[in-house]
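Omission of a single protein chain aside, the complex is shown with its protein chains in their original locations.
Chain IDs A, B and C follow the sequence of writing; residue 1 opens each chain.
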Amino acid sequence: MKKTLKRGFASDNNAGIHPEVLKALQTANQGHCIAYGDDIFTERAIKKIKEYFNEDVDVYLTFNGTGSNVLSLKMLTDSFNSIICAETSHINVDECGAPEKFTGSKLLSVPTEDGKLTVDCIKYHMHGFDFEHHSQPQVISITQATEMGTVYTVKEIEKIASYAHKHKLYVHMDGARLSNAAVSIDKSFWEITGQAGIDVLSFGLTKNGAMNAEAIIFFNKEISRKFKFYRKQGMQLASKMRFMAVQFEALLSNELWKRNAEHANKMAKILADKVADIPQINITQKVEANGIFAIIPAVIIPKLQDQFFFYMWDQKKSEVRWMTSFDTQLSDIDDFIVLLKKLLK
Amino acid sequence: MKKTLKRGFASDNNAGIHPEVLKALQTANQGHCIAYGDDIFTERAIKKIKEYFNEDVDVYLTFNGTGSNVLSLKMLTDSFNSIICAETSHINVDECGAPEKFTGSKLLSVPTEDGKLTVDCIKYHMHGFDFEHHSQPQVISITQATEMGTVYTVKEIEKIASYAHKHKLYVHMDGARLSNAAVSIDKSFWEITGQAGIDVLSFGLTKNGAMNAEAIIFFNKEISRKFKFYRKQGMQLASKMRFMAVQFEALLSNELWKRNAEHANKMAKILADKVADIPQINITQKVEANGIFAIIPAVIIPKLQDQFFFYMWDQKKSEVRWMTSFDTQLSDIDDFIVLLKKLLK
Amino acid sequence: MKKTLKRGFASDNNAGIHPEVLKALQTANQGHCIAYGDDIFTERAIKKIKEYFNEDVDVYLTFNGTGSNVLSLKMLTDSFNSIICAETSHINVDECGAPEKFTGSKLLSVPTEDGKLTVDCIKYHMHGFDFEHHSQPQVISITQATEMGTVYTVKEIEKIASYAHKHKLYVHMDGARLSNAAVSIDKSFWEITGQAGIDVLSFGLTKNGAMNAEAIIFFNKEISRKFKFYRKQGMQLASKMRFMAVQFEALLSNELWKRNAEHANKMAKILADKVADIPQINITQKVEANGIFAIIPAVIIPKLQDQFFFYMWDQKKSEVRWMTSFDTQLSDIDDFIVLLKKLLK
Partner (left out) sequence: MKKTLKRGFASDNNAGIHPEVLKALQTANQGHCIAYGDDIFTERAIKKIKEYFNEDVDVYLTFNGTGSNVLSLKMLTDSFNSIICAETSHINVDECGAPEKFTGSKLLSVPTEDGKLTVDCIKYHMHGFDFEHHSQPQVISITQATEMGTVYTVKEIEKIASYAHKHKLYVHMDGARLSNAAVSIDKSFWEITGQAGIDVLSFGLTKNGAMNAEAIIFFNKEISRKFKFYRKQGMQLASKMRFMAVQFEALLSNELWKRNAEHANKMAKILADKVADIPQINITQKVEANGIFAIIPAVIIPKLQDQFFFYMWDQKKSEVRWMTSFDTQLSDIDDFIVLLKKLLK
């Protein structure tokens, strides 16, 4: 049943891959290449990525977002450190403790209204420095766009980064949906990451139309000095890496990433707008990227899910999450709204 | 230079992917699927895999061989355990300590002539049981085909497994080249794994023509009870898993895996035969799968590598390794032999 | 300066050791004993401990409270699990991340008024079961007496334990000040631990007048099955264990532990009573064991600390902590009150 190819709003990783990405895989399938990344495709992908960020960054491909996040954090911490993050952050609630297991560090979460950290809420955990009984705060990790569908402004990021660096902490950004954030506030990748003070970025394009295109970008090369060993030991080194590399190249060429992100965000806005007219539904977060959070009558949820995949976000509040993706169709939205209204009658 | 698309005998993972695998990726690219493996493609792949092994096994896809090996060993050990393996085994020398880092266990290696463990050499480490100061031997890990290009017979596996089980140890098999082994001794996957007493198998088809098709097969479901959590925490859970799944389906359909393995093995035999005629070269291992180990005059190695990728195996002995793959051409071999003979003059 | 032998109220581990404990060390210093606990002194200590709990428990000595807590939690968790605890708990804020490092698990903390967990606050974290992306709640850890100087009643413990077991979770108790709790509510060790539903106890007598007397008591022997290996691997196995063992024997004989705890608690009450009369000081927690928390004028703190050691608890609130111990003298309290009043003038 649930294993049918039913369209929906469950997650942007329920979508397939963009045809140009598929085509790129074909292109990469020629001749022999040194495995593990020492090939021209990977070289080209890294060059392309640097164009979007900065020539002076270090780039490494990984298998998935969890891998990017965990290995990023590993490079920033000793096991006696702690990592400050939003309570709703992916690293805190959706990675089955992978950060703790691999880094040995402690996660210190703070509740937020909208998934966004602020200096004020970070301060709550900024104590115990140099006291050996206390896990030493070392990293602030933020997600852009957040897990709540909101987007940090450049200024907000800069404030956090400046506060962090002043206190000798690092800033990590989980950029699983960086593309959606960038188009949302019309800024380049560079402007909302390295330039704004981010030290290490988990850069993901999988949710943007790739099959598996994930990378870590180090804006400070001192941090990445030993990274290649940790990537291997962290089980994140692909043998036939060229097939991951060409996905980056495809998405970062001809602004495919941008078209995909703009489309997904636009679909979210449209869906949100249509839903906003329905009195029984209450949208709970600003719709700034490709996610919509809404409180809807509990009774209609099962029937709605029966036709369109999506997830319950907060059972108690009857809050659900709808995600749009690069391949969301207007007709998907229309059909969904029709059913929604029908069920609400 | 080294990043050109030069063909060679460096490794079977320097090859690209089989066209039927590429086509399968296309097939999978339709509609929306629940991510993380809860989709029909993964269901079908697992069904197909079970046909080759046994209905009663547990199958989980992973990203790569390191992931399969490390997570397999994790399921078999407490951190105070030890794992007995050949000194040349991939888990011992080619995974940058990933098994130690993730499991906390100790690897106990034994030197072998041909990469194959025997009960006799295992016995060396079978002591200290119940003595809390001593890492407790718990797993025997063997590789099929071995890293030395040799293949265990069913009987050899059974002997090890029977010895292991008698002493309450588990047997893990690293099957990164299981296909090459199976065709080499004309046995089914099942006959050389579960039926022969293996408890957990790292089953890899990446080197057999896939892009990334790796799985863990548990022949004892008690072992895999908690596995899904460890796969996630071990950063080995793919979001768009369907694209990994269809590669299994493609390779396990129409005996594609078999054709690929037979071809690779046959190419190795041909290369070995041609080389055997050259008096200055000494083949050091039986050529039972798709690898050839040979001592060749040190002076010609750089020039030979200049035209054909391959790796030095043992600098001191001037021993090199040549791997063939599903896409090795007769002309590759002929050109290589011509150059080899020319350089030896 | 701070390294003088100044008396004070900093912590019960700033006190020395009871003379009878010192004498016991002498008694143990005869002849040769098998090291690592296989000796008559350890046997006798374990027998004595069992008398206070139950014949059917498993007892292991460790070096310190951190070791007891971490190894207890290790026995109760897989690395993908989470541990629910009070935000102020020692395992959460005073062990430099030792639980996360050794177990790989996640700590889920909840704010409390008085350091005591309740079923209601535990429930906040009771979700995500069987969902592989989410760390699986597995242990509830409570501290008796709490870090805030309060004490759980038997009923309160039973409620938590019953809720935990109903949901297949374990309950761990950090009993670094179990003696103070026991005398506070006039219950036996057994009544407030195993009988009330605790699964594993960190049992500490160091703060009760020992030099280093710490143990783990398993009320469920299935949990401790592999413990001896983890104790060794966790660096908590003492060679000349007899000298730790005899401290238990000394304190658990002639009710020395009880006299010590009663004295410490009584001193706390006296100090609290005297302080209660001072209008500028506000006691913030119930004084149920041997700790007093009070808000005092910030300006007098440095001068007070100059004569008597004690710690700031919450800088922002100007809240301090005073601990009494088995060797606190009435004169210590009198002198302290005199100075306090003088400074407040």
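By definition in this document, a residue touches a chain if its C-beta (ideal position, glycine included) is under 8 Å from a C-beta of that chain, and two chains touch if they have at least 3 such contacts.
It should be emphasised that the depicted structure is a prediction, and the values quoted were computed from it without experimental measurement.
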Can you tell me which of C:Gly115, C:Gly175 or C:Gly234 touches the chain that was removed from the display?
C:Gly234
Touch criterion as defined above, residue of C:Gly31, C:Pro111 or C:Pro302 at the omitted chain:
C:Gly31
Using the touch definition up top, pick the residue from C:Met211, C:Ala276, C:Ile295 or C:Ile337 that touches the left-out chain.
C:Met211
What residue numbers in subunit B mark contact with the hidden partner chain?
79-82, 93-97, 100-101, 104-107, 128, 132-136, 315
Subunit A residues touching the omitted chain (full complex)
36, 78-80, 104, 132-133, 136, 226, 228-233, 237
In the full complex, which residues of subunit C touch the absent chain?
2-8, 10-11, 13-17, 19, 22, 25-26, 28-35, 38-40, 43, 63-67, 70, 95-98, 101-102, 206-207, 211-212, 229, 232-240, 243, 309
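Here, only the chains that are shown with their structure count from here on.
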Going by average Cα coordinates, which chain is farthest removed from subunit B?
C
Using CA atom averages as chain centres, what separation in Å is found between subunit B and subunit C?
51
State, to the nearest whole Å, the distance from the C-alpha centre of subunit A to the C-alpha centre of subunit C.
42
What parts of subunit C, by residue number, touch at least two of the other chains?
79-80, 104, 132-133, 136
